[in-house]
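Shown here: the complex without one of its protein chains, the others still in place.
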Amino acid sequence: MNPTLDKLLGGKQGAIGLAVLAALILVVFPLLLDAFRLNMVGKYLTYAFVAVGLVLCWGYGGILSLGQGIFFGLGGYCMAMFLKLEASDPESTKIQSTPGIPDFMDWNQITELPMLWQPFHSFGFTLLAVIAVPVLLALVIGLTMFKRRVGDVYFSIVTQAIALILTVLIIGQQGYTGGVNGITDLKTLMGWDIRTDEAKLILYFVSAFLLFGCILLARFIIASKLGRLLLAMRDKEERVRFSGYDVASFKIFVFCVGAAFSAIGGAMFTLQVGFMSPSFVGIVPSIEMVIFAAVGGRLSLLGAVYGALLVNFGKTYFSESFPELWLYLMGGLFIAVVMYFPNGLAGLWDSHGKRWLTRIKPKANAPVKTEPVAKPVAKAAPTPELETTP
Amino acid sequence: MSPNPAGFQMPKPVLAIEGLTVSFDGFKAVDDLNLYIDRNEVRVVIGPNGAGKTTVLDLICGKTKATAGSIQFENRELTKMREFDIVRAGVGRKFQNPSIYENLTVFENLEMSYPKGRKVFGALFFKRSQAVIERVEQVATEIMLGEHLHMQADLLSHGQKQWLEIGMLLMQDPQLLMLDEPVAGMSVSERVATAELLKRISQGRSVLVIEHDMEFVKSIAHKVTVLHQGKVLAEGSMDAVQSNPKVIEVYLGH
Partner (left out) sequence: MEWLSEFGAIAAMQGFNGLSVFCVLLLMALGLAIIFGQMGVINMAHGEFLTIGAYTTFVVSSLTEQYAPAFGPYYFFFAIVLSFLIAGAIGWLVEWAMISKLYQRPLDTLLATWGLSLVMQQTFRSIFGAREVSATLPEWLMGSWNPTETIDIPRNGLFVMGLTILLTAIIFLMLYRSRWGLQVRATMQNRVMSRAVGINTKRVDRMTFALGCGVAGVAGAAFTTIGSTGPTAGSLYIVDTFLVVVFGGAASLFGTIASAFSIAQAQSIMEFFMSGSMAKVLTLSAVILILMMRPQGLFSIKVRK
């Protein structure tokens, strides 16, 4: 196989894992689920973007951001602003005292579209902003924090505080942001009605393909020298620094990539669900996104997708049927995963599925061609997808 | 402040430390230190615990910032530079405890120090070219680990880990090599081999060693500097230093 392709797929085993997930998401779900349920899965998949980014930042980079909701939200809001402007053309908003501006602005006695909103008339600008705004923020946070070498715990607390600030800001400035309700009643994307079942099906596939794109990109990063450096930094940061590497720049890079993934997820969320609100930005959603990655296995990209799907299936099921049980379960999940299964589902799969797995595992051992063998913080076997011809 | 008069005839030192001082809350761990190291020289710094030996290395490689004084390395002022720039300028440093990537192989450990792909996008698109492989194999042979290229590093003996870390520094081809207790925890035969290794690799570069083992120091040092309470107590050949009454006082007096 072509070595670059091989790298992307993560060897034979990685390719199988990817194929299974692709079959599940691209074939099984669309065939089995009705439009409503499939749209729900599509929503879960947007969380998977965040979880995949967290595997990079947290699992590999060792930096736990408790503010991924910030980037998810910013991406989502950028998209929502574009859609809202399209939904607020003067014709459909003629009953307002100021037609042509979003309804919530009108309710808040704003008579002119704010400067900040103006560029979101352009779809090109919006697409750019979806990625650029969150990444720029991540860059600023990363530059100030990692260059100063703040500890990992400290970083977590500060990102959490930023998530809080952003939520309070969005809720407080309701004339500009739609406040606690968020930006709602989104209708069309450049004339294309996104509320129909057919549009939702298409958007589901767009999400899925983008997600696989992110996974492949993440795999490429992990398989590169940069990926190895990240793992090396987690254990021996000093050694890496005194081998001539600017440790901070690598952390900033993965943090920005994680932010970009989250932002894409956020934008796809807005498109599929039809609104964006501060409840996807703050502390609680941000930390829940971490649990998706933790349940899936913090070192496993595919695990992160399964984690996001499973936890959200669970959340939907339990909060519909046994609402009071859900928080116990969610809390228990946090505790259990952290204390007893630090490598999540991927770790369990690896330790229990091993016997079954060894039969199809390739025995190839090219002496020079090597892949990083990730050793998690807490001792446990490497995750299946990483386990490629060491 | 000038080096000793003889210094005028000697080539310019590779490393010139002058008036170096660092204080932690008033405690001066290194106090107005002067130190000059020439090319091809193996210099050993000895001294009792807390004399400031490791702190000097920390200061040179930028891990600790100096309160006052200068460190000139090939005409570049290191005290103002960031750690990784100091490394890129040609200073390599081995830590007291072998600091290697335990879960990577010997090959990968050495490859990590290959001075290409050091920036984000460089690392992202770094390719293991034939040149890299050859360089790694060459260094591995030098540090006597040519047979163990594909062994996971945590399976190496303690002494081999020390060599591996030295090898990681050699990958960068540094002009100044700083080794903090390179033979700690080594067997006698490993010590002899390490002394040989140091003699080989000091060709064309300068080596600064901190060591407690006097036998080993004797076998490698061109010149010995004795540090005490952050200051140079004595400097010269091993014999001269050993018979220096002030040094005897410090080592045996307390």
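A few points about this structure:
Just so it is clear, A and B label the chains in written order, and each chain counts residues from 1 on its own.
In the analysis below, a contact is a pair of C-beta atoms (placed from the backbone, for glycine too) under 8 Å apart; a residue touches a chain by one contact, two chains touch by 3 or more.
All of these numbers come straight from a predicted model, not from anything done at the bench.
Per the touch definition above, the residue from A:Q160, A:S224 or A:S277 contacting the chain not shown is A:Q160.
Here the missing chain is touched by one residue of A:D34, A:E198 or A:E324, and it is A:E324. Within the complete assembly, residues 58, 64, 66, 144-145, 148-150, 152-154, 156-158, 160-162, 164-165, 168-169, 171-173, 283, 287, 290-291, 294, 324, 327-328, 330-335, 337-339, 342, 377-378 of subunit A touch the chain that is not shown.
By definition in this document, only the chains that are shown with their structure count from here on.
Chain centres here are Cα averages; for subunit A and subunit B they lie 44 Å apart.
If you check the complex, the residues on subunit A that touch subunit B are 220-221, 224-226, 228-229, 231-232, 235-236, 238-247, 249-250, 253, 367-368, 370, 372-375. Residue ranges on subunit B touching subunit A, taken from their complex, read 61, 63, 82-84, 87-88, 92-93, 95, 99-105, 107-108, 111-113, 115, 117-120, 123-126, 128, 133, 149-150, 168, 172.
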